[in-house]
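What you see is the complex with one protein chain gone and the rest in place.
By letter and in written order, the chains are A, B and C; residue numbering begins at 1 in each of them.
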Amino acid sequence: MPLSPEQQAEIDALRAEPAPTLRATVPAMEEHLYRAAPVLDHGFVRVVDYMGDDSAICQAARVSYGRGTKSVSNDEGLIRYLMRHWHSTPFEMCEIKLHVKLPVFVARQWIRHRTANVNEYSARYSILDREFYIPEPDALASQSTSNNQGRGEALAGEEAERVLRYLRDDAMRAYDHYEEMISDDGQQGLARELARMNLPANIYTQWYWKTDLHNLLHFLRLRADSHAQYEIRVYAEAIGEMVRDWVPFAYRAFEDYRMGGAVLSAAGLDCVKRMLKGEEVTQETSGMSKGEWREFRSIL
Amino acid sequence: MPLSPEQQAEIDALRAEPAPTLRATVPAMEEHLYRAAPVLDHGFVRVVDYMGDDSAICQAARVSYGRGTKSVSNDEGLIRYLMRHWHSTPFEMCEIKLHVKLPVFVARQWIRHRTANVNEYSARYSILDREFYIPEPDALASQSTSNNQGRGEALAGEEAERVLRYLRDDAMRAYDHYEEMISDDGQQGLARELARMNLPANIYTQWYWKTDLHNLLHFLRLRADSHAQYEIRVYAEAIGEMVRDWVPFAYRAFEDYRMGGAVLSAAGLDCVKRMLKGEEVTQETSGMSKGEWREFRSIL
Amino acid sequence: MPLSPEQQAEIDALRAEPAPTLRATVPAMEEHLYRAAPVLDHGFVRVVDYMGDDSAICQAARVSYGRGTKSVSNDEGLIRYLMRHWHSTPFEMCEIKLHVKLPVFVARQWIRHRTANVNEYSARYSILDREFYIPEPDALASQSTSNNQGRGEALAGEEAERVLRYLRDDAMRAYDHYEEMISDDGQQGLARELARMNLPANIYTQWYWKTDLHNLLHFLRLRADSHAQYEIRVYAEAIGEMVRDWVPFAYRAFEDYRMGGAVLSAAGLDCVKRMLKGEEVTQETSGMSKGEWREFRSIL
Partner (left out) sequence: MPLSPEQQAEIDALRAEPAPTLRATVPAMEEHLYRAAPVLDHGFVRVVDYMGDDSAICQAARVSYGRGTKSVSNDEGLIRYLMRHWHSTPFEMCEIKLHVKLPVFVARQWIRHRTANVNEYSARYSILDREFYIPEPDALASQSTSNNQGRGEALAGEEAERVLRYLRDDAMRAYDHYEEMISDDGQQGLARELARMNLPANIYTQWYWKTDLHNLLHFLRLRADSHAQYEIRVYAEAIGEMVRDWVPFAYRAFEDYRMGGAVLSAAGLDCVKRMLKGEEVTQETSGMSKGEWREFRSIL
């Protein structure tokens, strides 16, 4: 369970104290505040704060006072136009702050997105909890035979059992030794900043992560993609649900123009044009390599 | 006057509609919302939105749930500790969005601070207003004789009058021609993106500018400094007053550790130590160049 | 003419002194060093320094020693794969430093690309030159009637003449007054940081601009695009020619996958699939707005 009773009590108390504000406010996001959406076996994502809404995107695009004139185009039309034409700055005018609990190996992928603010729980200063990610059986995938950084079928039978046993036992033993090493009971006790090095990458960490909507959508495009590792994709999907509630126009435009669409290369575009004229195009006549052609066919 | 009656009416309407929120809320900042603080002759700064407060800094530093435990140290003590030891990430967890009206030559200095989000009024798309910055007589400074990028005494008499006449007349003529060139009355009308090139750098522009507290304080340190150009310093000072209301603990720590303090070089520190031991230190025995020594003396 | 005889002499001297290096070196880029490519009437772009080459992209992608093993795939294939799948970090491993002379209104667009390092000629410290951008007759475009931020036909006849006269005369007068105001001959002389505000946006400035290849390609995608303002597009095109010489594999992949290709929305992709099956799709049955449909048609 991601939250302890004390944490839940503290959160309940906070949910009971609304304050009046003149800022842009999204009722559906208020529902998310102080609630943790569970992800994986011990992780979660929760919205700590948000700034702006769909109107704020338009207001910034128009550099307007108050809510801005809406005579030229309605808000959704403007947002779709901005997304379609790669105008990124208006989307940067919305900001979100999340509290995330996640395995260290997921955190290591996540942090590659540099345009964000991060405060991570310090294992130099504090003692980490005994919580490790152990995959569900259907997430216990074999190495893909076609994609060097992908997954194949789920493992089965004895092999699956042995893997789970290794993951669990090694984590428990490592944590036992971690505790033993830092203990100052009858000994000096190893510095926390050193003892932590014994802990495996499936241990959970936590951080506050704050970013703007443009960079968040970029994160979602890469991490909610089917090629992303499953363990980060589930975080991206949980965040996507929150973004849908937060800025529904922007999220719908994002789905239409980024997630659901496709990028054609110059060669791909040329092939589509020839195919629309009735030509039978093959890989050999396409001007594409085999890999490109395979990807092109899967798009269509 | 920075706001038109229509703008004021729109803002008044917005100020009349508070909404309940569970987010961190600062009553003193709510007072700033939708109010423009006038700067220079036609400019202003107004808070459009804000995220976080002093507690949010501590909450992020502790990576805590809810408001976080306060047993270890109180919030102000923690904030002072973080500021003193150059911990920047907790301060990045607060964000502010401002609407600023400012002369173009000020905007050109301002934009050098790159870690921010900006939406500027588009002179490709829209027609600029006939508003130009004309300095007050006491801001009409001569070139400094000692500092190549500084100011000396205010100009006086005929020279001052001539300068003001040039600034006003050239601006008016440039704007007349701008209007004439873009007019499509009886002619094709020059593209706005071209016509704007005739306008001088004291014309006013507007933008939405959003940044986090850490980068905002860095901006204030450089731009509220006595060496900054007066015309950007007054913006920094106006923003400083808002930050004081927003995050009073952080602002006080900033004043103590950044604005009011001093940086000593290795040589400067060595001199202070020798002076505290009673030694008479001169520039010759200080190990400093004349410039460094002059700055060192002015600190003490 | 962009370079004075003294500048040319200095550059000639530098071109005569090659030094041996073990770093990645691109002979075609060495040809560009210390040569200014002229742009517009007084502007230029010149390569001051560069880091990396096509091999360096692959080396970083493989995190390899030396030149890295090339058994898995050849360099061009790897670069195309990286570009196609939006892997940005290997392209960030190449860096370029340019010296650019450009009109202020172009500089104001350019600086919106924030992920770069910039040192601009200081008009607080130094005196600007009397050099202004005056468009060629065929660049003297009217406002587009269909696109609020675009251009239509070139102006003709008396209208064109009047525009050129205004641009020239206003610039000359503004500069005369600038010189007169800063003069300390028989008067105090206005501070440079103030006097510059009288100068129009077609005056030339200069800067050193340094960025990595990934961000440079992003700049080129937006600024070499047909929707970009002509006056910045010519700079982007001049830089594009340099990049083609610098990293030919990466540039070709960029042309194929970014510049020459197309992005289809979910609705657009759906229409293509239906059209390939022989269906007659119209705007009404497309699920797209009129604007989207028009853009979709123009792609195909």
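Criterion: contacts are C-beta pairs under 8 Å (C-beta built on N, C-alpha and C of every residue); 3 or more make two chains touch, one makes a residue touch a chain.
Values in this document were obtained by computation on a predicted structure and should not be read as measured data.
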Exercise. Shown chains touched by the missing chain?
Worked result: A, B, C
For this session: Could you tell which one of C:33, C:139 or C:263 touches the chain left off the display?
Result: C:33
Problem set entry | Residue among A:88, A:229 or A:289 touching the omitted chain | A:229
Exercise. Of B:121, B:230 or B:257, which one is in contact with the hidden chain?
Worked result: B:257
Seminar exercise, completed: Which of C:90, C:103 or C:240 touches the missing chain? It is C:90
Problem set entry | chain C residues touching the omitted chain (full complex) | 3, 7, 10-11, 13-15, 17-25, 30, 33-34, 48-52, 56, 59-61, 63, 65-67, 89-90, 92-93, 95, 97, 99, 117-122, 206-208, 210, 212
Problem set entry | In chain B, positions touching the absent partner | 77, 80-81, 84-86, 89, 112, 222, 227, 255-257, 259-269, 272-273, 275-276, 289, 291-292, 295, 299-300
For this session: Could you list which residues of chain A touch the chain missing from the display?
Result: 103-105, 108, 111-112, 114-115, 118, 122, 124-125, 133, 135, 140-144, 148-153, 155-156, 159, 162-163, 166-167, 170-171, 173-174, 177, 180-182, 184, 187-194, 196-202, 229
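One rule holds in what follows: only the chains that are shown with their structure count from here on.
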Exercise. For the protein chains shown, what form does their contact graph take: line, ring, star, complete or other?
Worked result: complete
Seminar exercise, completed: So, in whole Å, the Cα centroid of chain A is separated from that of chain B by 34
Seminar exercise, completed: Cα centre of chain B to Cα centre of chain C, whole Å, reads 29
Exercise. Tell me, which residues of chain C touch at least two other chains?
Worked result: 112
